[in-house]
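For this depiction, one protein chain was excluded, whereas all remaining protein chains were kept in their positions.
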Amino acid sequence: MHSSQQTAVHALRHHFADMEQQHETVSMGMWLFLVTEIMFFGGMFCAYLVYRVAYYNAWVAGSQQMNILLGAVNTAVLICSSVTMVLAVHFAKLGNRRLLIIFLVATMALGVVFLGVKAVEYHEHWAAHEVPGPNFNFHETGNFDPRHVQIFFSLYFAMTGMHALHMIIGIGVLAWLTLRAVRGQFTEHYNSPVEMTGLYWHFVDVVWIYLFPLLYLISHKHMLT
Amino acid sequence: MATAVTLPEERTNYLNADYGIKSWLLTTDHKRIAILYLITITAFFFLGGFFAMLIRLELLTPAGDMVQADTYNKLFTMHGVIMVFFFLIPSVPAVLGNFLVPIMIGAKDLAFPKINLASWYIFMIGGVITLYAMLTGGLDTGWTFYTPFSTTFSNTNVVTGAIGVFINGFSSIFTGLNFIVTVHRMRAPGMTWRRLPLFIWSNYAAAVIMVLGTPVVAITIVLVALERVFHLGIFNAQLGGDPLLFQHLFWFYSHPAVYIMILPSMGVISELMACFSRKRIFGYDFVALASIAIAVLGFLVWAHHMFVSGISVYAAMVFSLITFFVAIPSAIKVFNWTATMYKGSIRLQTPMLYAIGFIGLFVIGGMTGLFLGALGVDVHVHDTYFVVAHFHYVMVGGVVMGYLGGLHFWWPKMTGRMYPEFWAKLSALLVFVGFNLTFFPQFVVGYVGMPRRYHAYPPEYQVLNVLSTAGASVLAVGYLLPMIYFVWSLRYGKVASENPWNASGLEWMTQSPPTTFNFDQTPVVTWEAYNYDDLNKREEVPVAQ
Partner (left out) sequence: MSAHAQHGPTLKTFFGVFAGLIILTAITVFISYVELGPLNPIVALVIATCKALLVVLFFMELRWSPHITMIVVFSAICFLLILLGLTMSDYLTRIWGTYGIK
């Protein structure tokens, strides 16, 4: 038997009839997990919506403190990382170990870039006293209540922080996948862990696709009296 | 069919397939995981019951003389948190569901056996952390963690308790995810959706709720913890936040959560009704669809917990109307169970006693839910003992009765031994009498005005409270007896055959207890569910050989 097929047979769990059933099962499992993630982030989107409608001016004021350039760059970085991820899956399915590893590493690298940019942004907010808590002191004035701006920033940090946490976990999983790929555990017959991680990674990208306009691009009008 | 009796221990089965603590703690066999859950949720049940005992002792007298008010707050909080999160939600799915779902559909295991084990470990870690929170100062927010008390004013271990409950939520999510994928992908050849036992439909519907709802309370708990630590203001009116937002997010899960609790129990009742009426369930399609309908509609009614919190009257009317609708599929199930009994050949063994008791008590609990769903009535009885009685009727009179009925029914399958019928019947009777004596007076005392979560009350309520505490003592005995005789039966119970109840279902076509992989060969299903016409033609198989 060809060694890659041996890998596949070895990877078939005893309670499945064949690899196809196993793959379909694992895929459905990952999609259901992503459903739970949709609802998990959804709770924060609900809080965001309730307060955006209530305190629109404060939301605008907070949003205008965001660094749109860095946000847009990060959006592009994540999109690129999704491309490298699908390429990793693509080459995994073709049994091309070298390119699989290259694109897994590329995805991780882009993920790290994203986190680095986020760290820079967080630092900027911290320096501008925009982090909620005892240090919060919003410097702008206008037709809004600064306490409401603190709520905006609370949700900003909660939502982007939770997103960043998911990125970190994703990078960790990618590192583990890279290790497995280096050990030759993925072949054209067995590569579903790569594919499933891809699903997770793209989901995290989709969350950012919504976070970006909702947090960074609310309005450019200045909320003066 | 007289053969020499082989003891369960003498046949290779999932219990003796491997020995040693590692083989249990690192098992991926869904049946062993079910047993792990059985032991741990029983422990939590008695811990929660212990707190209930302290509550009922305090309420024997009108004065708050046994414990201080702050301590009393901790008692009912801990009772609620343990019972809801660590007993009721896992009970039927994690014990009976884990054990039976793969066997009932003809599979060797759940879709993700390692995630199943992880689910138990997560449950344990969450439990230990919550217990730690309780032992090092306790929680006094009520199991509902309302803000701003939980985020700002409470001086107890809210964050630790929140972390424990948060972690525990993932146990539920993993179980639900596992069940959904298993039912979709692992059914044996010939096991179509409409041949599935209704127990599977109910657990499937509950699993959908687990997957959709639990993450929302998870993020809500995270936000509460963040607010408490960093003083964010999301739920704090002084900072522009809305405490009601917490309630919306909390109840979005916690209302469907009660359907997570009741649906699997209803699934048990369907199995019991069919077996002990010796008839196919009346209206199989309707019962199956009713499970799905309950799951879906259950997500649309959460604000009926908030009628007097200050929500919009217009929204309240909508939620009230949908609350009335959600009762309909439950009622359909009750009608169908009753119709199953009609002209059936009723056997009144212990599981059936629990099932019949369930129907009566669930109807009372469900109907009083409708009273609460009516805006005008709710204004009067909200936050009184009427509410407490309502939810104990559905949770204890409903969920626990179904759980106990199922435990008795499937005990011979799980252990290869029969429980002693006399003691079991006696316990069922004690549970039924004790339960009603405990909780019916609470409807009355609540209606006449006694508020919940108070450790002192006006003297005119004392008689009803004394009756309630007396009932609780009887109920406690009714719960303790099965502990004793179940353990006794493991050694001294009658050996059970493959199908002591002559019941339908693939689980009754396997060994008692089953082997590790359930079936020697994957079954091919060519018969409909509840094939009692055929089963009744078989010679009466004795309970034990």
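Note that the chains are named A and B in the order they appear, and that numbering of residues resets to 1 at the start of each chain.
Criterion: a contact is a pair of C-beta atoms (placed from the backbone, for glycine too) under 8 Å apart; a residue touches a chain by one contact, two chains touch by 3 or more.
The structure displayed is predicted, hence computed values, not measured ones.
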| item | value |
| --- | --- |
| Residue among B:128, B:237, B:315 or B:463 that touches the chain left out of view | B:315 |
| Residue of B:38, B:216 or B:234 touching the missing chain in the full complex | B:216 |
| Touching the absent chain when the full complex is considered, from A:17, A:70, A:173 or A:199 | A:199 |
| Hidden partner chain, residues of chain B it touches | 184, 212, 216, 244-245, 248-249, 252, 299-300, 302-303, 310-312, 314-315, 318-319 |
| Missing-partner contacts on chain A, residue numbers | 23-24, 27-28, 31-32, 34-35, 38-39, 42-43, 45-46, 49-50, 53-57, 68, 72, 75-76, 79-80, 82-83, 85-87, 90, 93-94, 143, 188-189, 191, 198-199, 202-203, 205-206, 209-210, 212-214, 217-221 |
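Methods note: only the chains that are shown with their structure count from here on.
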| item | value |
| --- | --- |
| Distance between the centres, which are taken as Cα means, of chain B and chain A, whole angstrom | 36 |
| Interfacial residue positions of chain B with respect to chain A in the complex | 107-113, 115, 173, 177-178, 180-181, 184-186, 211-216, 218-220, 222-223, 226-227, 230-234, 239-242, 245, 248-249, 252, 517, 522 |
| Chain B-facing residues of chain A, complex | 13-15, 17, 21, 24-25, 28-29, 32-33, 35-44, 46-47, 50-51, 54-55, 132-134, 145, 147-148, 150-151, 154-155, 158, 162 |
